[in-house]
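These notes are about the structure you will find just below.
Every protein chain of the complex appears in place save one, which is left out.
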Amino acid sequence: MEVALFGAGRIGRIHAGNLARQPGVTLRYVVDVDAGAASALAQQHGAQVTSADAVFADPRIGAVVIGSSTDTHADLIVRSAAAGKAIFCEKPVDLSVERARRCAEAVQRAGVACLIGFQRRYDPTFNAVRERIAKGEIGDPEMLVVTSRDPGAPPVAYLERSGGIFRDMLIHDFDIFRWILDDEAATVYATGSVLTDPAVGSVGDIDCTAVTIRTRKGRLCQINTTRRAAYGYDQRFEVIGSKGMLQANNHRPTEVVASTAAAVSCDLPEHFFLERYKAAYAAEMAHFFEALANGTKVRTSIDDGVAALVLADAATASWREQRIVTL
Amino acid sequence: MEVALFGAGRIGRIHAGNLARQPGVTLRYVVDVDAGAASALAQQHGAQVTSADAVFADPRIGAVVIGSSTDTHADLIVRSAAAGKAIFCEKPVDLSVERARRCAEAVQRAGVACLIGFQRRYDPTFNAVRERIAKGEIGDPEMLVVTSRDPGAPPVAYLERSGGIFRDMLIHDFDIFRWILDDEAATVYATGSVLTDPAVGSVGDIDCTAVTIRTRKGRLCQINTTRRAAYGYDQRFEVIGSKGMLQANNHRPTEVVASTAAAVSCDLPEHFFLERYKAAYAAEMAHFFEALANGTKVRTSIDDGVAALVLADAATASWREQRIVTL
Amino acid sequence: MEVALFGAGRIGRIHAGNLARQPGVTLRYVVDVDAGAASALAQQHGAQVTSADAVFADPRIGAVVIGSSTDTHADLIVRSAAAGKAIFCEKPVDLSVERARRCAEAVQRAGVACLIGFQRRYDPTFNAVRERIAKGEIGDPEMLVVTSRDPGAPPVAYLERSGGIFRDMLIHDFDIFRWILDDEAATVYATGSVLTDPAVGSVGDIDCTAVTIRTRKGRLCQINTTRRAAYGYDQRFEVIGSKGMLQANNHRPTEVVASTAAAVSCDLPEHFFLERYKAAYAAEMAHFFEALANGTKVRTSIDDGVAALVLADAATASWREQRIVTL
Partner (left out) sequence: MEVALFGAGRIGRIHAGNLARQPGVTLRYVVDVDAGAASALAQQHGAQVTSADAVFADPRIGAVVIGSSTDTHADLIVRSAAAGKAIFCEKPVDLSVERARRCAEAVQRAGVACLIGFQRRYDPTFNAVRERIAKGEIGDPEMLVVTSRDPGAPPVAYLERSGGIFRDMLIHDFDIFRWILDDEAATVYATGSVLTDPAVGSVGDIDCTAVTIRTRKGRLCQINTTRRAAYGYDQRFEVIGSKGMLQANNHRPTEVVASTAAAVSCDLPEHFFLERYKAAYAAEMAHFFEALANGTKVRTSIDDGVAALVLADAATASWREQRIVTL
């Protein structure tokens, strides 16, 4: 199968490398507004730089990978669907629920496969928790506590266009919530503060949040987030069920333990998402082409993308309007 | 110093044992409506069984330890204060904030020392976190996540008189919140469910809760609770600050690790509060008599007892009325 | 039962405190060459200072606790046995195997109970490993790896009279070996070095050792020791059996975990033997009086004391003569 990649930035390069390892898959085109980046990446993988139009016009292209900026996703999804290409698109679908829903409709109408890049569902640790819950190891799930902390805030220029912390950062956690509890939100309560950097507040955003979701089945979920954890990227969750608890803990670069006169210590967590989810990105890409080959559903559908966005909107409204949002 | 003990039940016996280890302290009287229990405990410690009236009338009694049922606390505090006795009283002060406040006033008027038994503040692990925060190890505290889970729910008969999960169980967590963040609540949001046993719901209570507190300084606190953790008594919290995180983890009976074909495993947490806080109960009693001897303030004052109760009331209202409570 | 204590030093005070907690047991006499120490300890526990002769002549004394210096043990054991007193004696029995054997004979002849203070057998963690092996959790034990490291070497003046590292420090590990594997040594190989302080070498001793024991059943045991672990008192062992492994790990003062920009760290191990084995010393004393009350065998007999000393002698010979010693 021949594939076109939109976006030759950081995440685009990750996807290109993973594409190269799929048997029977060839990266033919790279598209990016930055001609230099497109050219360098294309050359590295023996692909050609081209335009979006050329991609959609080329019948040899069976699938596209969309890793370009968020504001391009909706248009590329709709056009890819119209052109009958299978779609692998980075999260989020869009910053607008309405536009995201239109994308989902376009995908459904076209009947193409569409995977939204919630890569955490492909992480070995997170995935093992999901499978062990499904096997009944902790009985019926009752509560979920999600810890989601970044090592540092992105530049303010990024924050301004990000849609706010709930759409930009917690969207992953909202997806994890839906996936792990296999349930939907009934009410959402969110609060937050600017505690790490006043600049975050200056663009109308917050950097620390506390979110509570009560599900239709009465289950409870709490999410705690900060943009700045001094010790690094902290990505944990724990699920309590009637028979026990499963915890997904951080990964470390090495398993060295040092004992000195000061303390017994181990490594910090893996630095950030590119390191922490390296295996997840690879598994996600393999999953996409396996699903295409086998005609099976993808694990992270565009409906999942819409649903996470709805939760992000609800949380944003709850925080801004200081009220409990009922869904 | 000679001391009278009210209550010869489970917690009374713990306190009697710890009293016996304080140098220069003698347990003279035991008072309990259950004459048999009073007599057995008195005999074990060379004390006498007597009535409350006799205790308050005896000028040799310098301090009382109140470990009787919750509905007796307020009256005993007021009478002890009036009699000029120093007071060590189990939590809660009372189930009514109004009555608790009257107790606090009585104590203040009398000028007697009064320690409320929030024993967790005396736990070596919890206390070490507090001291390390005070030393600036994690900079300014920003978020607190409290995990507070019991191994199993008490009998329904107990629940009916307990004041509900927020006053009975989370009151400890509300105290931990105030103590660790050294801040006061601005808003409280609480939700909950009956997930472990329908009988809990039949008496108008819940067994799983999710509480969020936003403080006056904008800090965030989340508390997650269940009455039934299949793996035992789970008492952890973590504090995130500008420079890092401190976690207070569970204690285990032994440090054995077993590796078999099935898993690598360690002990369950210490079973329940009597085991987990054994050292804390001992340290709490020692602290009380040291404070009396030195004329210093007690770490857990009756004002702390009132403040925790105010939070429990706010959480109860938030849950019942499905609204965010502003304090 | 009334008891006399020989030795009012550090370990004597520990034993006196534990004696005071045994129901029905009274400390009547304290004997020590240091009159001030004896007097202070006696006063604290309402006991009297007296002489050894007076102890042995007093028929009310049912048991003695020997915590005086090593060179007094043998004589006090023999005299206590002759006087028909039950004996609790700190390790070692003596530095001479021959004298230790004569003590064992005296005890046997007199038919008195005699517990040798290998307190590690009473530690909750170590004891749990022993019990879980006995229940078959790891099948048949095959190998034992013992890590035994002190936080720092004692003064050279102590080392000179200590009998050398194998008799002074590893005697505990030799006892653990016999107890955990429930087997006896066939061959012993020991080597060692002076690596931490040349002063240790100046008195003919070593500060780091590596010992290997092969048992009669062909099992293997390795012991590694140093007098100076910069991070504190390191007391671990692991047993491999046909079905798995059990590890006894260090205990920590608190369960705080700190995550900063530098590392994720936890407490150092409990500082030294008085802290690490506090619960073991208490359990050992309780075991002694329970055994006396019930007429059951003590867990750490004088024969165990002799056997550990034989291994210490074998290791010393192996190291000095650079040969494998067959027992």
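Note that the chains take the letters A, B and C in the order they are written out, and that residue 1 is the start of every chain.
The criterion applied here is as follows: a contact is a pair of C-beta atoms (placed from the backbone, for glycine too) under 8 Å apart; a residue touches a chain by one contact, two chains touch by 3 or more.
Just so we're clear, the structure is a prediction, and the values are computed from it rather than from any experiment.
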Field: Full-complex contact with the absent chain, from C:25, C:38, C:200 or C:240
entry: C:240
- line: Checked against the full complex, the residue among C:130, C:219, C:251 or C:276 that touches the missing chain is C:219
Chain not shown: contacting residue from A:82, A:156 or A:258: A:258
Field: Contact with the hidden chain (one of B:207, B:267, B:284 or B:304)
entry: B:267
Message: If the hidden chain were put back, which residues of subunit C would touch it?
response: 138-139, 142-143, 145, 147, 149, 187, 189, 191-196, 208-210, 212, 214, 218-222, 224, 226, 228-231, 234, 240-245, 322-324
Query: List the subunit B residues touching the unshown chain?
result: 229-232, 234, 258-269
Field: On subunit A, residues whose C-beta touches the chain left out of the figure
entry: 124-125, 128-129, 132, 137-138, 243-251, 253-261
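Here, only the chains that are shown with their structure count from here on.
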Task: Compute the rotation angle for the C-alpha superposition of subunit B onto subunit C, expressed as a multiple of 5 degrees.
output: 180
- prompt: Counting shared numbers against all numbers at the contact of subunit A and subunit C, is it over half, same, or under half, different?
  reply: same
Query: In whole angstrom, how far does the Cα centroid of subunit B sit from the Cα centroid of subunit C?
result: 39
- prompt: What is the distance, in whole Å, between the centres of subunit A and subunit C, each centre taken as the mean of its C-alpha atoms?
  reply: 57
Task: Mind pulling the residue numbers of subunit B that touch at least two other chains?
output: 138, 243-245
